[in-house]
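Below you'll find the structure, written out as structure tokens, and then a few comments.
Missing here: one protein chain of the complex. Every other protein chain is in place.
Residue numbering begins at 1 within each chain, and the chains themselves are lettered A and B in the order written.
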Amino acid sequence: MIIAVIALGLLAGASGLLLGFAAIRFKVEGDPMVQQIDSVLPQTQCGQCGYAGCRPYAEAIAAGEADINLCPPGGQNGITALAELLGRDPKSLDPASGIEKPKMAAVIDEQRCIGCTLCIQACPVDAIIGAAKHMHTVLVGECTGCELCLAPCPVDCIQMVPFAPTVTTWKWTYPVVEVKAAA
Amino acid sequence: MSALFPFHGGLKTVRHKTESNQTRIWTAMLPPRLTVPLRQHIGAIAKPLVQPGDRVLKGQMIGQPDGYISAAIHAPTSGIVSAVDPQPVAHPSGLADLCVTIESDGEDRWINRQPVNYPHLHPSELRNVIRNAGVVGLGGAAFPSAVKLNPSGRSERLDTLILNGAECEPWITCDDRLMRERAADIVAGLQIMAYLLGPYEVMIGIEDDKPEAIAAMSAACVRTGYMVCPIPTRYPSGSVKQLVRLLTGKEIPVDGLPVDVGVQCFNVATAYTVHRAVNFGEPVISRIITVTGQVHGPGNFEVLIGTPFAALIAQCGGYREGVERLILGGPMMGFALHSDDAPVTKAANCLLAVGPAELAPELPVLPCIRCGACMDVCPADLLPQQLYWHARAKEFDQARDCHLFSCIECGCCSVVCPSHIPLVQYYRYAKNEIWALEKEKQRAEQARQRHQARMERLEREKQEREAKLRQKAPRVEVVASSGKQEG
Partner (left out) sequence: MRFKTVTSPHLHQQTGVNQVMRRVLYAMVPGITALVWFFGWGILINLALATVMALGAEAAMLAARSKPLALHLGDYSAVVTAWLLAVALPPLAPWWMTVIGILAAIVVAKHLYGGLGYNPFNPAMIGYVVLLISFPREMSAWLIPHGIGQPHALSLLDTLQIIFGGAGSLPIDALTGATPLDVLRTQLGLGQTVAEIRNSPVFGIVAGRGWEWATAGFLTGGLWLIYTRTAAWQIPAGLLGGLAVMATAFYLIDPQHYAPPWFHLWSGAAIFGAFFIATDPVTASTTPRGRLIYGAGIGILIYLIRGFGGYPDGVAFSVLLMNIAAPTIDLYTRPRVFGERQP
């Protein structure tokens, strides 16, 4: 009787220690699910999903509050990646949040810019530089194409321009010579 | 001569060398206008040093290397810069890239050329001479040679310096002719390379279908200790990985460089330009190019960089009847040009006009029957059939697991495929997509960080403002802060 109690007690103690050790040794920082979802999102911070940025949207998905098909910049590929990550069925993009467009960057017509700084305050990634009453310009390399600067501009001098392929960004295409073409 | 270490796979291809290698190297005519691309090499595009209207001399630097992996660009003749703008270049996309256009004044007047006595120079100064002369690998990849000639960061000496005269692609004979006619100059350049790298042994690999070149190089190598190694004629023996294995038995690691196994490899034409740059002070403003196939007078031409292909073809007597494709490079790895108004670059080793006589009729593509013919010829020991299934299904992760990036795109698999599947294009597509996805990921990460930084800044500013307000006077009525003054 005593031996059984001691044996079980020891066993329980050892397991407890092991679990406690494992909890410290393999501790996972933060909420990995939110981070994983966030890393799949395109980080345009455009808010088309209805949340204040990519991270809040990721949190909402992780909490089960938002669906996975609300991100137009991520497009169908992004939805598929989310579906795979979360083990759900892929859906098509919710047209209420927007449509998938080619990658674009904002360009300020510098002749018409009045230097109001409204676009600078709207830019979620600080990709517009300039000062009050001075001309502004967009750092094309940093622009995510979120279009948040378009609405605040009082003189409508910002345009979205798609990225044109150059010799460095040009890609070989998927071969189209398939069996059907030979018919 | 040491024993050879054959590589797996490869092909015996058609040769078609005699069309162009029976006559000496001709000097091409000076065209009235030269279009010199500023990106002729791997790495960053050169920064233009001239503006429209500037007068330039032959050999004057017009593009400055931008960063460590970049190369200088020089004016190929004297004249006036008429434009610095995007012009069509030789690229599979047919897109335009930044070029300097020079209207030749016909005088072809050199800058003051300054040969250097290299044994008196510090290696870093000598490398700088080579870098400022715009020397890049002339075998086709156009990697800046000064980078490869820098042994720094390596404690031990280089084991083997290899000079690549294999020229394994059909039709191309420019290295063959160069070795036959200017062997002593090549060896002089090789000596400069050996001086910089200090290898234990120097080997020159030449395919055994070029007996004249082997003889000429052997004669030039007398009393240098350099070994001329005839290698079996088997495509792709001229690929760096295969040549290094063939000559030394060492395999360059999957993600590695030749230096990782103590080997460095240069093309024979590169050695020649190193010699011209150091011993004559002449930058790379011309190269030898094979023009062959369906042209009236095929041959090898020493041609100024920037000469339009059309001018070169005209000099060969023009196209024959029925030319369908104009290929830059060989028929195995070269790409088809969109038009012949693009200019000659440092990397252009062969211009091949082909018609139905050279090209097999295009056959309909059938499904893969998993026969493994591609596997038997793959010199990288890959399973091309599995790569194809994954690339076709756009399963890029799996394709990468199957060592997609070990593929050298030699084209052997596509040649033998009984189903006529354009395998290499599938691999290129998959590689490009993976690179693009990675770039996209980097951009997203950058945007995420910038967004986070902004949020933190806004938060900080808000707190600072509140702190200030509290300090002033904790009155009942709160002063409305206008958030619009920030930024």
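Just so we're on the same page, a residue touches a chain if its C-beta (ideal position, glycine included) is under 8 Å from a C-beta of that chain, and two chains touch if they have at least 3 such contacts.
All values derive from a computational prediction rather than experimental measurement.
Interface note for the absent chain: among B:V36, B:A183 or B:L326, the touching residue is B:L326. Within the whole complex, the absent chain has one touching residue among B:R39, B:K241 or B:K431, and that is B:K241. In the complete assembly, the contact with the undisplayed chain comes from B:A310, out of B:A310, B:I434 or B:M455. Contact with the chain that does not appear here is found for just one residue of B:P65, B:P170, B:G189 or B:P283, B:P170. On the side of subunit B, touch with the chain left out of the figure occurs at residues 7-8, 13-14, 92, 94, 170, 241, 245, 251-254, 256, 310, 319, 323-327, 329, 331-340, 354, 358-360, 363-364, 366-372, 375-376, 379-383, 385-386, 402-403, 406, 409, 411-412, 414-416, 418-420, 422, 424-425, 428.
One rule holds for everything that comes next: only the chains that are shown with their structure count from here on.
With each centre defined as the average position of its C-alpha atoms, the distance from subunit A to subunit B rounds to 36 Å. In the complex of the two chains, the subunit A residues touching subunit B come out as 38-39, 41-45, 53-55, 117, 120-121, 124-127, 142, 144, 165-167, 169-175, 177-179, 181-182. On the subunit B side of its complex with subunit A, the touching residues are 39, 89, 91-93, 95, 97, 364-367, 422, 425-426, 428-429, 431-433, 436, 440, 443-448, 450-451, 453-454, 484, 486-487.
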